[in-house]
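Apart from one protein chain that is not included, each protein chain of the complex appears where it belongs.
First chain written, first letter: the chains are A, B, C, D and E, and each begins at residue 1.
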Amino acid sequence: MMATRPERIAYYNGEFLPENQIAIPFRDRGFRWGDGCYDMARTFNLRPFKLKEHIDRLYRSLRYLRIDLPISPDEMASISEEVLSRNLHLLGPREDYWITQRISRGVDAAGDEEPFRRGPTVIVECCPLPYRSRAHLYFDGIDLLIPSVRRTPPSSLSPRAKSGNYLNHTLADLDVRSRNPQAWALFLDQAGNVCEGTSNNIFLVSGGRLLTPREQFVLAGVSRQTVIELAGELGIGCEERDIDLYDAANADEIFLTMTSMCICPVRSFEGTLIRASTIPGPVTHRLQRAWIERVGCDFIDQFTRTLKSGSEVA
Amino acid sequence: MMATRPERIAYYNGEFLPENQIAIPFRDRGFRWGDGCYDMARTFNLRPFKLKEHIDRLYRSLRYLRIDLPISPDEMASISEEVLSRNLHLLGPREDYWITQRISRGVDAAGDEEPFRRGPTVIVECCPLPYRSRAHLYFDGIDLLIPSVRRTPPSSLSPRAKSGNYLNHTLADLDVRSRNPQAWALFLDQAGNVCEGTSNNIFLVSGGRLLTPREQFVLAGVSRQTVIELAGELGIGCEERDIDLYDAANADEIFLTMTSMCICPVRSFEGTLIRASTIPGPVTHRLQRAWIERVGCDFIDQFTRTLKSGSEVA
Amino acid sequence: MMATRPERIAYYNGEFLPENQIAIPFRDRGFRWGDGCYDMARTFNLRPFKLKEHIDRLYRSLRYLRIDLPISPDEMASISEEVLSRNLHLLGPREDYWITQRISRGVDAAGDEEPFRRGPTVIVECCPLPYRSRAHLYFDGIDLLIPSVRRTPPSSLSPRAKSGNYLNHTLADLDVRSRNPQAWALFLDQAGNVCEGTSNNIFLVSGGRLLTPREQFVLAGVSRQTVIELAGELGIGCEERDIDLYDAANADEIFLTMTSMCICPVRSFEGTLIRASTIPGPVTHRLQRAWIERVGCDFIDQFTRTLKSGSEVA
Amino acid sequence: MMATRPERIAYYNGEFLPENQIAIPFRDRGFRWGDGCYDMARTFNLRPFKLKEHIDRLYRSLRYLRIDLPISPDEMASISEEVLSRNLHLLGPREDYWITQRISRGVDAAGDEEPFRRGPTVIVECCPLPYRSRAHLYFDGIDLLIPSVRRTPPSSLSPRAKSGNYLNHTLADLDVRSRNPQAWALFLDQAGNVCEGTSNNIFLVSGGRLLTPREQFVLAGVSRQTVIELAGELGIGCEERDIDLYDAANADEIFLTMTSMCICPVRSFEGTLIRASTIPGPVTHRLQRAWIERVGCDFIDQFTRTLKSGSEVA
Amino acid sequence: MMATRPERIAYYNGEFLPENQIAIPFRDRGFRWGDGCYDMARTFNLRPFKLKEHIDRLYRSLRYLRIDLPISPDEMASISEEVLSRNLHLLGPREDYWITQRISRGVDAAGDEEPFRRGPTVIVECCPLPYRSRAHLYFDGIDLLIPSVRRTPPSSLSPRAKSGNYLNHTLADLDVRSRNPQAWALFLDQAGNVCEGTSNNIFLVSGGRLLTPREQFVLAGVSRQTVIELAGELGIGCEERDIDLYDAANADEIFLTMTSMCICPVRSFEGTLIRASTIPGPVTHRLQRAWIERVGCDFIDQFTRTLKSGSEVA
Partner (left out) sequence: MMATRPERIAYYNGEFLPENQIAIPFRDRGFRWGDGCYDMARTFNLRPFKLKEHIDRLYRSLRYLRIDLPISPDEMASISEEVLSRNLHLLGPREDYWITQRISRGVDAAGDEEPFRRGPTVIVECCPLPYRSRAHLYFDGIDLLIPSVRRTPPSSLSPRAKSGNYLNHTLADLDVRSRNPQAWALFLDQAGNVCEGTSNNIFLVSGGRLLTPREQFVLAGVSRQTVIELAGELGIGCEERDIDLYDAANADEIFLTMTSMCICPVRSFEGTLIRASTIPGPVTHRLQRAWIERVGCDFIDQFTRTLKSGSEVA
């Protein structure tokens, strides 16, 4: 499919190749065990946002996983920029990219044989943001449901490493979608506290202030950090602390932060509509506008205009 | 490497192909998230052992992970037999195969695009057992060390599903090998009980009886089950219960069960030599002999003869 | 409403009164704090089933709650029989009663005043079984969902006491019904194990055997005990042990036991249809038939005939 | 009893009635399951203190419990004021009232019948403070004992909701009183931290600063909040954090806050006299005086004068 | 004091010495860190009871603590017999001894200096049983109270090793005695289950059967094991399982087992009298008689006759 469009170029172990020429050996530890990590930024107006922060986090994940990567953070940034620049001509007007670095520990040997290749597997690739499937969420808000599985505890695998082991997330997503196909999963941690979504962070607005879970049990999202910074600039208080179902039930507004959509409002939490009478609520809206101003790109419009005339943007 | 040998054939999504022609797309969920599961049997005298039990467990893993596979268990067994039969001519004398079925949930879409392919990814492949690297362990025994990470709890991802999320195992292995390159990791569970190794089960011999952890926190090993059956036949008591460091410190013998080596003795547990004066201890030895008798294949000799003249077997 | 029917008679602190003449003071500790307990049996063919077992359990609840009741278990049984006999003429043909004993610790004083009355509050009352609202579940099976709240731990209030503190249950029910109005809640306990419903016990059928959670974290249901006895008589194995989501995902059949419906099949567990191709599955069906035979009352027909011609039975 | 006094008036579902004309149906969910919540303020000089804060907390409890109340917070405040005003003439000189709003979810149906009434049950009532029974505690201090039950965890039912499920509290009180009839219970939470009493909050004075448990595991007392405010005004540091038995053993002073007595000193904690040589200790005393000044009512004198000539005040 | 009596002889590091000539260096790790373990048997009719079982347990404690003792279990038994025989002449008529083996890891060095002595410290000593202080408990029963501290978990230090670290016990004893000077402490474990006393094991009698906590969280008492054996001989069922406060509240009888008194009845548990109308209850009594018969020594009479004429026995 997509045969008439030129194929995107990605980086694979030292080469820039068309995406469909990249072939992972089936004994790659990424494929066998999810033994790797990744990070993912987005562009605004075709420039990657906080790429350094994303790459620094990637190297913290690598260090936690004890993967030695013979590529420096600066080289990784250059490769990422190069991948973007080779694919810019494929974008439609006002579109932006997700840019992903993914590293696995490399290829396993078969029995006593020599492994097929030594050293980590590295892929850097980009793809357009999911404009059409997510655009309506800016208007409708997200329905959050709590899955029956709890977030993996740091004592087993730290949620702060953006790893390739996301079955915990997949089980959570499938669980909540079996009840409501539109719902998004929101994890509780092992202690029963509100934790994170399956690739996003949660904020509550309560009495005009922001509450968000402490970093130990969640991925320290770059978007989460951006909201904390914007809140500081806007004079909105923000506290990182344990949050539970009582807090969520009584929140005035709730929103999620994530790389693609930046800040997206929540409509309901475990079946209860949030208190605010508008979507987004007023504090969520202020933060969205502040972000848009900061990056000079109206990401909400970028998503939602696809709802009007789908064919133009595809 | 291995260039002069004919390449093994594996099954990949409906086709039997040479291993090096199998290419996993980098957006396969197996590669991105470890979103899949597998099972792994071995042959004795070229016949797969308890293949049905392994495949039944595979389908339990699939069901737990909510992966719908359009292949029946019987078909999966046939494919496995076919893969074996296509590769038998590559084995040396008295060698046996590992045979593995691996399923991922399939390929992710890029943004709003159609995914490259729909439905699960299926690979069935075999490879020779790791005779030379592990043979000495039958004589020397394994040194078990407890890693700083705890086994993932069932509330996050059940250890009973043989999944593609084994970063927990990898961290454990790297941790103990950083202290002793020969050591094997032995997990504690979240409650601090002795749990399992990173692809094996543990048994203690205490007062002539076997103790092994309850199934909830460990993979229900087919080899573990075989030992329970053999113990029954030999009149050796066997209890599944919580086991802790006091039990381990005072065990007379300890052994691991795993598909490749069946029963392998342990020399030391967290730095303390086990009590038995021989390796293997007498109960371990009886169980090994019973297994050999049952399958009609001296797996110990199969491994350890490679120590004598490596070149013959390679 | 119900004005044209003669009113049921209930027992209240020593008197047999029409139900609408019973008035609980608003400072009763039952009303203020849920400070009491109860038990609930049903009749088959107008005779109470295992009334002694229910009353014994009631007195265990009382003892756990340190409520001294100046009524003996035998007197309580007599009062219960009397309440039934005074209301039998109100039943339709082939109908049966629920019979409930409810005790609160009594009435609180206001400040330093004397309390309005001293000693426990005792009510014994009966009402018809919920035939019409539940009948379809014998055919359709119950959809079980796991709520976000966990069952109260024994260290705070033992689930084995049938107490008047059921907000935990109410929150669970409201939670799952906000997603699916027909769903029933199935608790996990604090450790993440499958626990109990909000007034029923769960059984899994796995490999032809029954599994049910250990008694410590659940109410020791009289119906649950009856199933254990019937299974023994039918030669069906039954094990009480920790059960988790992996067990539930792989169960062949699941059913609930409760006083009103005895044994009711489950259709889906957390969004996944159970494996058995019929509702009820074959083992569930055998147990239902054995129960019907034992009590000489086809409780399934009793419920489901109300689906045919509602007006007759109301 | 009290026959010669005119009876207090309370509000019950839309009507103002003499207390003894209010009759709760025995199928009210408040009586059956403790399915409701309440809040409780007191007056100083006949004016309710922080009534808005109490009512706001009541509505947070309602929202957490998913009870929709067709009465606005402002209406609830008016009703409360009205109840007070209708009963003021019954008070003795210098006496004040407790004023309570209590809501249950309403009345359960019997089987398939229509429920007796739909919608929540609402009672607003007042009663004199327990002057005589508690007065001596201002002089003697309270003896705190730790019960064998732990405070219900937020994962089962949030302690922050002032609910009708207080069996946990009742078990705690009965437990400690079985050892010392004068003792008050002080809960530990599930993690073993010092938590709260059975309707009061605890403060430690350590090195001149206040310590009090974090809000997540305790009711966020209005009196607790008042002390935090007063401490701020007096320049006394106050930290909300996890507190354990080591902290309590080494505290200089300990006091409880509660609606009736505001601030009451503790004499001993789990059998050990506190360090301060006076009761109350100096910091406790300063806070008491600051509170008295703030409300213009010497609540200590109000209580303790009843010790001198009981007959005048009754 | 005791100057007019000949002094007992004890074994200390290879010598048999009068007790008052034994001097532990203050840098002994036993004194500094409680770094050691012990075991304690008693005699019946001057013969040690189950000495081998006690010494085997001592060597399991040593192995768990990684203390290498250059004395064999047989030698330890001989030393113990020798200590007894050297002190028999000091006993009054019909008196028996406690006999204790205590080992510390040895003496610490001061800074970089050589330690004063190398190798473990070994003491074997005996003393008369506490007849007079405990005799009344056979008649009155023991009052059990639950302390605020929980038993140390196996993940920190296994309760199955009879170690020299008993501050946990001391805190528990002091805690309950601060409330009731006659009470004995009964630990809960970290999960809130009934655990053990501060040197004794607990049994419940429920429906004619014995219940006692599983071994993992308690010392595996030799007296506990003796009761299990006697119950087997008497046809009394006995189950080792998790026990909680609901079980205790509803037990018919409760008793403790310990080396000195063998089986001693409990009168009350956390302030509630047990159900049985006699002390000891009937099952407790049968087990006491069976034990007396087995050892040929009426230990109850041995204790209680001291209540009649104290001077004879001292």
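A few notes on this one:
As a working rule, a residue touches a chain if its C-beta (ideal position, glycine included) is under 8 Å from a C-beta of that chain, and two chains touch if they have at least 3 such contacts.
In this text, all values refer to a predicted model and were calculated from it rather than measured experimentally.
The absent chain, not drawn in this view, touches the displayed chains A, B, D, E throughout the complex.
Contact with the undisplayed chain is limited, among B:I24, B:L62 or B:I146, to B:I146. When the whole complex is considered, the residue among E:N45, E:S72, E:S85 or E:S133 that touches the unshown chain is E:S133.
Only one residue from D:N180, D:T272 or D:T304 touches the chain missing from this view: D:T272.
Shown as candidates are E:P73, E:G119, E:P153 or E:P282; the residue that touches the absent chain is E:P153. The chain not displayed touches chain E at residues 1-2, 10, 12, 19-20, 22-26, 28-35, 38, 65-66, 98, 102, 104-105, 110-114, 123, 125, 127-133, 149-153, 155-157, 163-171, 174, 178, 190, 314. Where chain A meets the missing chain, the touching residues are 60, 63-64, 66, 153-155, 158, 160-161, 214, 216.
Although one chain is not displayed, its contacts with chain D can still be listed: residues 188, 191-192, 242, 244-246, 249-250, 272.
Throughout what follows, only the chains that are shown with their structure count from here on.
In summary, the pair chain C and chain D forms a contact in which both copies contribute largely the same residue numbers, shared numbers making up over half of all those used. Annotation: 46 Å between the Cα-based centres of chain B and chain C. Between the CA-based centres of chain A and chain B the separation comes to 34 Å, rounded to the whole angstrom.
Distance between chain centres (mean CA atoms), chain B to chain D: 59 Å. In chain E, the residues that touch at least two other chains are 188, 192, 245, 272. Judged by the touch criterion defined above, the protein chains form a pattern that is neither an open path, a ring nor a star, and not fully connected either.
A complete list of chain pairs in contact reads A-B, A-C, A-D, B-C, B-E, C-D, C-E, D-E.
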